[in-house]
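The complex appears here without one of its protein chains, the remainder shown in place.
Per-chain numbering from 1; labels A and B assigned in written order.
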Amino acid sequence: MIASREEIRSDQEARAPDPLVLAFDLAATVLFALEGATLGVAAHLDLLGVLVVGFATALGGGIIRDILLDAGQPAALRYKRYAIAAFVGSFIVFLFSDEIREIPTGTLVALDAAALSAYAVSGAAKSIDFGTNTLTAILLGGVTAVGGGVIRDVLVNKTPIVLVADFYATAALIGAAVMVFGVRSKQPMLRMMWIGAATCFTLRMLGYWNDWNLPHF
Amino acid sequence: MIASREEIRSDQEARAPDPLVLAFDLAATVLFALEGATLGVAAHLDLLGVLVVGFATALGGGIIRDILLDAGQPAALRYKRYAIAAFVGSFIVFLFSDEIREIPTGTLVALDAAALSAYAVSGAAKSIDFGTNTLTAILLGGVTAVGGGVIRDVLVNKTPIVLVADFYATAALIGAAVMVFGVRSKQPMLRMMWIGAATCFTLRMLGYWNDWNLPHF
Partner (left out) sequence: MIASREEIRSDQEARAPDPLVLAFDLAATVLFALEGATLGVAAHLDLLGVLVVGFATALGGGIIRDILLDAGQPAALRYKRYAIAAFVGSFIVFLFSDEIREIPTGTLVALDAAALSAYAVSGAAKSIDFGTNTLTAILLGGVTAVGGGVIRDVLVNKTPIVLVADFYATAALIGAAVMVFGVRSKQPMLRMMWIGAATCFTLRMLGYWNDWNLPHF
């Protein structure tokens, strides 16, 4: 029996999110916006175009997840904090684009891996809250994590990078799977979010350092 | 007066789908996934990319339809059978990609036409169940049938094939129209689904054999 959407939504609003999870989530939003906006600058978009790509990268995955969950107005639009975080991330690019170019690639990959991990587990957690089956919860963890990047790549007219290269979406899906199976085994949600995120982060970094790739055909 | 979404959804769940329609629908899902995954392989995507394109091709049209109908969580996510069918179709490509390449084009076109027909009428049927007007029911039949293919082509960065060539989406729309007008004339839904699907299939195959194309300007 699926609870009505209104009941679930009230629950969501009554339950204050864990402050550390929320902080992690907002930091991830800032970071994805920063990455998207950086790509927008590289694609010679104008000021607004850069902002749009920053917002789409940062908020797109969560918006798709909330639409697919039938979760009412997407959280990215309902709570101003997400739009503000996306704006901050995009704006940093305008102010510090030279400095950003000098950050070592390894640092950027690690920051991105942290954001990926945060989105993968928070996406899967929200799916569980909305009563999806195990498979869907894992898939929506992955969609939350990489969806914004896919929209970004479609907007700047490229084949989405997650489709062609790298052990990236795979790490997100495995992290989400670890979390979801843990919760299904009656482990506490919050603990499993951290374990799932750590799994995703570790796999992504191992994949980056060791140049893992999925097989091609 | 439009029935509330919750009422309609309960109706949907109470009414066991016709087993033959369901079997046809799942076979169509397998087939569309197979086609999508084949294109993914041809575009040199990695394992996950191929799966993503397979899933998007197979499930995208129905997901768009369910979002537009405001039908709650899309059936493709709510019931595991669709994801499993999409997975099976994609996986077949990994196991038998050589054999698939040897299937005569005419056979592939016929299989695809069958899947197209199944999606067109099931999409239109669900739209009728959700109380849309006649025009919208026909359009959503077409969207269900070709939507996954459009997402697939956007993901691999091509102009959607249905926009530029072939008597393809047109066959889906005509099949859906036959079905919807039949139901509006008090014919039984299930009978009209078969008649609509047969119309779509016949038109698509006639179009293929006779090289029908819509006019260009």
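Just so we're on the same page, contacts are C-beta pairs under 8 Å (C-beta built on N, C-alpha and C of every residue); 3 or more make two chains touch, one makes a residue touch a chain.
The structure displayed is predicted, hence computed values, not measured ones.
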Listed residues A:72, A:131 or A:182, member touching the removed chain: A:72
Positions on chain B contacted by the hidden chain, ascending: 4-5, 67-70, 130, 132-133, 135-136, 139-140, 150, 154, 157-160, 162-165, 169-170, 173, 213-217
Contact footprint on chain A, counting only the chain that is left out: 6, 40-41, 43-50, 52-53, 63, 67, 72-74, 77-78, 80, 83, 94, 97, 154-157
